[in-house]
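The other protein chains are all here in position, but one chain of the complex has been omitted.
Let's look at subunit A:
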Amino acid sequence: MAYVIGVDVGGTFTDAVLDDAAGTIVAAKAPSTPADYSQGVMDVLAVLAENLGEPLERMLAKTHHIAHGTTSSLNALVMGNVPPVGFITTRGHRDSIYIMNVEGRYLGSAPHQLQNVMGQDKRHVLIPKRHAVEVTERLDRDGTVVVALDEESVRSAVHSLLDQGIRSIAVSLLWSFKNAVHEQRIREIVGELDPEAFVALSSEVSPRIREYARNATTIMSAQIGPGLRDYLGRLESRLNDGGLGGPLLVMQSNGGAIAASEAPSTAISTVGSVLTGGVVGAVSLGEQLGHRNIISTDVGGTTFLVGLVVDGEPVRSSTTIINHHPINVPTLEVHAIGSGGGAIAWIDHGGNLQVGPRSAQSVPGPACYGAGGTEPTNTDANLVLGILPESGLLGGRKALDVEAARDAIRTRVAEPLGLSVEDAAAAIYAVQNAQTGDLLRKTVVETGHDPRNFVLYAFGGAGPASCAAYAAEVGVREVVVPLGPVASGFSAFGLAASDVVLAQELSDPGQMPVPAATAQGHFEELERRLGEALGRQGLTFERVEYARTIDLRYTAQLAEVTVGVPAGALTGADMVAVMDEFERKYAGLYGEGTGFSGAGIQSITLRVQATGALPFNPQLPKLGDADTPDPAEALAAVRRVCLDTVVGYVETPVYDYRLLRHGHVIHGPAVIEVPTTTVVVPPHMTGTVDHLGNLSIITRN
């Protein structure tokens, strides 16, 4: 019997989930250790072994692989905690990363920040100018050498960087994605001058047209590459010392894993790994529950993350934004749309109630945590409304201070609005749910889908209290709250369920239909590279699948639409079919008649994703059946709860999740207390405990 282990290193906690491919799932939790995250990983594995009832060495020896998601790279970038990096680019174009196409001023800002132009700045430069140097060389759009690489200019540029103590260098030249020869030669020269220096080439990290994003991507990859290399090396050796049998894999933004030894060279691909675990978990749970279209919502104390699964596949994006810079990383599309349980309620200058986007964060946290917070948050409102018990979470040790919550709401919201504390709390709850609904709807609609065709999954500590309400706002009929053994470590569960996914892309802008032979040549080259890369993972796959896509647009549009391309030998008819599919997809996104093929269709970037399927498909264990649908045996208390401003406080049953069984039916209004969270079943809705221990809430008939 072999194990697979998913380890998710978050900012506060490290979660682990083990699956034995025979129906056993064990979870563990330990504090994260920011000084050296590998310590927290070793700690959580020790707890996991204890929970499993096996010595650590034996557990590791039986482990097929560990899939690891880490927030450390992203944190390092966001906090600016990265080593100095040198940047080498084409003469005349150093300032691309300072001009930032102007958009670096506002990319990734919330709406209220976008409107406040004078509150924006460009201080988040990637590197100081003295670390950015130019070399003499030039290619044109076809990749033809216009000016040959002046190797003396390279040597002097590299020396100037090395003299400044730089040990990691990003190389990104104009049009290098069409012809990498100059970038490759620069790497050789760096190697001659300093064999230990870390070098990232844009033609490898991100061979995509548009130099600013490619430069930024390459620089960030060089910023986190050395740290990731050191960290993974350290962790791998500790695991090997501990007797780990299989390889260590690292989760990537694209929702698949990659061997730890392969990760540092394209380090940027791992940057969003911690965000995507939840979506992968949703896909896996969806397979068990038969859900193909899922809105995955992960609501923590400070973040509200949304991912989408359409027809069984997570929705992907080819670009993300980090620190206001556009970054070319194929990624599962995860939107941060709000501030979670800590979102602060406040009154604006016009006397209107607002919730968020500011958050009380984990410190000081909501007023009711008694840690110095004085501003009212969602969590405070939930406490005043009776949704949360004053005793705190079942699994927690800390009581909540309802008076502090009431004071905060009274002074900051109720009195300015002339409302009672209770009505003010209900208003905060309602505003928060409606706004979340708007943002959710926007997220779904902008991918060209109708939210009414989706099931919503809600996990994270702060989501289940509101999920049924915001799901109803967007018209979703069924909500699933995963509550089984992995409720608190859903991301780690997703990691354990993940396969190896590698992607390669390349830009070759051209007018459609591009000759089938040209496209075929590109795809075969990408597939050949992927085949080699899969071979380096140190794993045996059950099967390997290649998926081809191409990004198309009408003439000079900024945004491209990604369309699938058939496998095998391509014909001219295939290319025309791809154009037709683009036009169909475009019309679906923007409405019939909005496309106009007369303007011409251009192909921009070709991409292949290879999935190496691993022989694990973790299944949640089944829960015992209830004798009767009536959940009376799980009733823990009845308390006054307000879920609706009009109805006010109502005597509401409160159930202890630990006593619920498969088949119990809970009619709203009701509250279910789970060790890790609190679930609300609103009035006129019905919740059912399924065979895996999840709560399924139907929002309407």
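Just so we're on the same page, a residue touches a chain if its C-beta (ideal position, glycine included) is under 8 Å from a C-beta of that chain, and two chains touch if they have at least 3 such contacts; residues count from 1.
The working rule: contacts and distances are computed from a predicted model.
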Omitted chain, identified by the protein name its UniProt record gives, among "Pyruvate synthase subunit beta", "Putative spermidine/putrescine transport system permease protein", "Hydantoinase B/oxoprolinase" or "RsbT co-antagonist protein RsbR": "Hydantoinase B/oxoprolinase"
Sole residue of A:L161, A:L174, A:V329 or A:C467 that reaches the chain not shown, by the stated touch rule: A:L174
Options A:A2, A:A21 or A:L353, residue touching the unrepresented chain: A:L353
Options A:S203, A:Q435 or A:N694, residue touching the unrepresented chain: A:Q435
Candidate in contact with the missing chain, chosen from A:R105, A:R477, A:R529 or A:K585: A:R105
On subunit A, residues whose C-beta touches the chain left out of the figure: 91-96, 98-103, 105-106, 111-112, 114-122, 128-130, 136, 138, 140-141, 146-148, 150, 174-175, 209-213, 348-354, 417, 427, 430-431, 434-435, 438-439, 441-442, 445-446, 509, 511, 554-559, 589-591, 593-596, 598-600, 645
